[in-house]
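All protein chains of the complex are present and in place, except for one that has been dropped.
By letter and in written order, the chains are A, B and C; residue numbering begins at 1 in each of them.
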Amino acid sequence: MPGNRHWLLLRAGGVVFVLWAAATITFFALRLVPGDPAEAILGGPGSQAGPEALEQVRREYGLDQPLVVQYLTYLGRLVTGDLGQSYSLHKPVLTAIGEQFGATLTLALVSLVLAWALATGLAAWSVRGGRVAWAIGSGLELVAAAVPHFWLATVLILFFSLTLGILPPVSVPGPLGIVLPALTMAIPLAGFLGQVMRESLLTAMESPFVTTARARGESEVRIFWRHTLRHAAIPAVGLSGWAFGSLISGAVVVESVFARQGLGRSLLSAVQLRDVTLVTGIVLVVALAYTVMTLVTDLADRVIDPRTRAVAE
Amino acid sequence: MPSRRFSRPRAAVVVTAAVALLLAACSPGGGTSGEPSGEPVTGGTLTYASGDAEPSCLDPHVGGNYPQALIATQYLESLVSLDEDGEVIPWLATEWDVSDDGLEWEFTLRDDVTFTDGTPFDAEAVAANIAHVQDPATASSTGYLALAKIKDVVAVDDHLVRLEMSAPDSALLESLSQVWVAMESPKALERSQEENCAAPVGTGPFVVDTWERQDSVTLVRNDDYNSPPADVAEATEGSDLPYLDSIVWRFIPDSASRYAALQSGEVQVIDNAQPDTIRSAESDDAIEELDAPRPGAANRIELNSGKAPFDDERVREAFIRSVNVDDGIQSLFFGTAERSYSPLSSVEPLGLSLPDLFTVDFTVDTDAASDLLDDAGWAERDADGYRVKDGERLSLDFPVSTNQSIPAEQSLFEQIQADAKTAGFEVNLQPLDLSSWYGVLAENDYDLVSAPYTKVGPDVLRILYHSDSITPAPSGYFANLAQVDDAELDDLLTQASATSDADERAALYEQAQQIILEGYYILPLYDQQNHFLRSSTVQGLRAMPTVSTPTFAGAWLAP
Amino acid sequence: MSRARVGGLRFTVAEAVAAVFLLLLVVAALWPGLLAPGDPLAVSHADAFQPPSLAHLFGTDESGRDIYTRVVHGASESLRIGVLATAIGIGLAIVLGFVAGLGPRWLDFGTTRVVEVLFAFPGLLLALLFIVVTGPGLLSSTIAVGLATAPGYARIIRSQVRRTASAEFIEAARVLGRGRLWITARHILPNVTAALFVLATLGLGQAIIWVSSLSYLGLGAVPPAAEWGAMLAAGRTYIANFWWMTFFPGLAIVASAAAATVIGRGIQKRNRSGA
Partner (left out) sequence: MSRVEGTSATPGEAVPDRPVLDVRDLVVSFSGRRVVDGVSLQVAAGECVAIVGESGSGKSVTARSVVGLAGEGARVSAARLSVAGQDVLSLSGRRLRKLRGGTVGLIAQDALVSLDPLRPVGREIADTLALHTDLDAAARRARTVALLERVGLPDAELRAGQRPGQLSGGQRQRALIAAGIAADPRLVVADEPTTALDQPVQAGVLRLLGQLRDEGTGVLLISHDLSVVLGIADRVLVMTDGVVVEEGTPAEVFERPGHPYTRKLVDAVPAGRPRGESLSVSAGALPPSAGPGVGERSDGRSKSADTATDSTFDGTDAGERVLVEARGLSRVFHVGGREIVATDDVSFTLRAGRTLGLVGESGSGKSTTARLLLGLEHPDAGEVALLGEPWNPLPEARRRPRRHLIGAVFQDALSSFDPRWTVGAVLADAITRGRSLRPGPVRAQIADLLNTVGLDPALATRRPLHLSGGQRQRVSVARALAAEPRVLVLDEPVSALDVSVQAQVLDLLDRLQRERDLAYLLITHDLGVALHMSDDLAVMQEGRIIEQGPASTVFEDAEHPYARQLRDAVRL
């Protein structure tokens, strides 16, 4: 439909803008690192970089040029996909990110799906299960949302790996290896999503159209799957963009604990080694991923909720 | 920081190693983890979990740190090795000879070894490797220092190579035994650094197959392997080494996860084992320990004598007298670490240990410390209980490199901080990332520091405590962090490194260590900890007598 | 749900428990000595790694320090961090939110874009970027968390301002001849403030978690400070044998965050129903 194309175009423009602004922020972040920017690019004072190396970086990054020229050069390089060279990895930042991106994306998506499943299941059960279930459900969500990743990871390892011995405590190839990391990220997220879902599930269940469906002779199970769940999903889907971002944040901790590949771990070691080029590169790529993800969520929202489309038209 | 090593001190220059080899081969021990039981089994995949940071380059020529050494030991080999007694034994070189003036070394090379890319191992290859290490573009740090005195390399014939020295270097053989100067295929070295870093090519028992960044390096069996060091060759004669099909070399930085992975059987060997897990593993039949303290310098706290307040020896002594390190080490390390009273590692025979100097008897020493501080002018205390002089607090900056310090050690520093507070010292612990830590050191913004500078042999003392090492390199780094500036000490160290007489050398180093210890420049803690835990199914694992890295050449998985 | 009545206000049991807990937390933050008279930094080698007992309620850590004492004293550190980070985040967000919500369209457009851009950096990443620029430390990680949370708050505040500004009672005020400034001061501000208070309470718990995460990653509090995240990080090394070292600080974080959420939601519910 025509409204869609217009909408998409507008949103795509927004994405480009966000990326440009993000690039600008990272550019200035790089320049704000105290001391010699050339040295910062090489990893700060710890790099023990010789004068030749520093000189080469200056030339490469045009650090002797005026700031405007540097900025434009930087943007120009970004457009061609050149995010610079990581001193700590001895390779182009883009290559380094490319190697890790898939793992983080997989983890984030699996966690997102898992979080959704957990939140839906818990919310559905607690909404329909009476007072006690309600109290338990809201209690669980509350605690889940308040649990820091690093602590949860430990508890899960202790329980599933060491006590029960059914899941590997570190990432292993194959689907089994992703279970604990994904669970660690999914549980707190499910707490948040569940809180939102339960509210909206309750609202949906008290809506007149549910009465209509009951009056039509629909069973409660069918009503739940056909009607209420979808309504409850709307606000939670809207949160998925945010959720994706928070999962990426969580990946920083979780990937390290479970020794998984991924951007989060790269980022942490880059921060620890003050590999500024790598940090800004990762942040930029994540911003891109996040923006695209938001776009996807909005699209999903339009699919689930035709009303948003109608309004836009 | 790459941990720097130097060869282990050996009294005599070994002219022919064959005799020593025969003697040494009879008594494997020390670095071996338990007695192998049963017949070796061929095949299987072993997973190793390293707690160290993932190397950014698998070629230990580049940079040159311990994590690189750990993995490179599996696929690279050196010209010579050491046996369990520290004697130099043949490896890729079968014999060697040195000229009387110590300026020319000739190495006879094995003629039946090829690199895993098919390139033959010959004199040209040795020349190419030494050139690679010395090339500034390689950015070698550890290897570069080890080979600093090699001026030129001449391929006399295919399997005879001559090293020409700029000065006599009694430690050359030990230097060459280190994996940081191991032999790589000259053909492979011609590739770009990025490629060579991803998959260095050597002659070792395993070959780098794939490297999934931040996950694992997969090493597969070198089917044509024929060049174990002489002692191993002797012990395993008739066996087709290595036994394992492959090794998955994982990086699991989180110590709790690493240990859990070992317990659950996901991995079979872990390094950087936590003291408490080592202790609890003792009661676990499924897990065995391999303790291989690193040679070189002991872990110690350096007292910056280059500026106030530690430019006053009384204050240094007062500090050392006021902290109780023994109890802390006992409780934090669960008896897995021995207290050190020496600048050198306990595996260094020339180490001088002065326990009396550092054993603190609190009833006596707190008073002594108090008197010393009073004498030094720090007689008053402020409201917080810290000593003051001229309105200034007795405050000590203690930057801690979180990358280089294990948790137990950081806890020990916290305890030292608490002890020192009683005596009136304010210790400011500053956990820093490596880069910032270097920055602080370069700015001379520290009073206490613990820097695990590792270099095999007593010559490490020259690097660490010769006044030349106070002058920063162009990069700003300097090794003499205690900033010891003592002409007598300088003389002793210079002489010791030049002399080839074993007894004289030993005497010189003893005097040097005496000066360092009695000047209260350092507070020795313990050996550089190097604990491995292995599943009891892993047999035949041993640590290289060179730099204490475990080798899987003779390891197998018991069914 | 069972409810209790206190001074005419109705509480759920959960709210009452949460309120009591937060009260204890505040006491612990302001006068830790009342709850735990000991010294949180007192090292005692002989007492290292003691499991929970009557002498040491939560056990002791690797240096023999009493974990209960440290958790109590850690409250002030953690709470201060949480409050400061939240204050920074919300303070920034108020400026952005009000500029966007009340300013002319172009200003709204511009500010909204800025917030959108900041929002595109997932929280911890923005914090890490900030830390890599300024260097690690408690202050910079607190500021970083504040900065990282600001875009989210700004969004909520903006929409709250917008919603309030388009409410019918604002029209009613305009019909009565009220000026913009007056309406902003008397209607919009108070109504948004109520929501802000909720935000702050909900955000407090999250801020504590965030900062403790940074401490866990070694980028926050400096040992031996009794900060919960740092305690957890230190204790995780010993998780295999000494569970209490991580359990109790972790429990403190979870309980504070949960309690703050319960109270925040309680206020929210009452705001909504206008009580």
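Basically, a contact is a pair of C-beta atoms (placed from the backbone, for glycine too) under 8 Å apart; a residue touches a chain by one contact, two chains touch by 3 or more.
Just so you know, these numbers come straight off a predicted model, no measurement behind them.
Q: Quick check: which displayed chains does the absent chain contact?
A: Contacts of the unshown chain, counting the full complex: A, C.
Q: From the listed residues A:Leu83, A:Ala213, A:Val237 or A:Ala270, report the one that touches the chain absent from this view.
A: Missing-chain contact among the listed residues: A:Ala213.
Q: Can you tell me which of C:Arg158, C:His187 or C:Arg265 touches the chain that was removed from the display?
A: C:His187
Q: Can you list, in ascending order, the subunit A residues touching the missing chain?
A: Against the missing chain, subunit A presents residues 3, 6, 207-209, 211-219, 226-227, 230-231, 304-307, 310-313.
Q: I need the residue numbers on subunit C that touch the omitted chain, in ascending order.
A: Residues in contact with the chain left out: 167-169, 171-179, 182, 187, 190-191, 194, 273-274.
Here is the rule we use: only the chains that are shown with their structure count from here on.
Q: Greatest Cα-centroid separation from subunit B: which chain?
A: Relative to subunit B, the chain whose C-alpha centre sits farthest away is C.
Q: So the centre of each chain is just the mean of its C-alpha atoms; given that, what is the distance between subunit B and subunit C in Å?
A: A distance of 45 Å separates the two centres.
Q: Could you give the separation in Å between the centres of subunit A and subunit C, each centre being the mean of its C-alpha atoms?
A: About 21 Å, centre to centre.
Q: Could you please state the distance in Å, as a whole number, between where the Cα atoms of subunit A are centred and where those of subunit B are centred?
A: Inter-chain centre distance comes to 40 Å.
Q: Can you pull out the residues of subunit A that are in contact with at least two other chains?
A: As it turns out, subunit A has residues touching two or more other chains at 154, 158, 162, 256, 271-272, 274.
Q: Two or more other chains touching the same residue: where does that happen in subunit B?
A: Counting only residues that touch two or more other chains, subunit B contributes 254, 256, 260, 263, 402, 433, 436.
Q: Please give the residue numbers of subunit C that touch subunit A in the complex, ascending.
A: Listed in rising order, the residues of subunit C that touch subunit A are 1, 14, 113-114, 116-117, 119-126, 128-129, 131-133, 135, 152, 205, 209, 212-213, 216-219, 229, 232-233, 236, 239-240, 243, 246, 250, 253-258, 261-262.
Q: Under the stated contact criterion, what part of subunit B meets subunit C in this complex?
A: Its residues touching subunit C are 254-256, 259-260, 263, 274, 276-277, 279-280, 324, 327-328, 330-332, 402, 407-408, 410-411, 414-415, 417-419, 429-433, 436.
Q: Could you please specify the touching residues of subunit C with respect to subunit B in the complex?
A: 41-43, 45-46, 48-49, 62-64, 135-136, 218, 222-224, 234, 236-242
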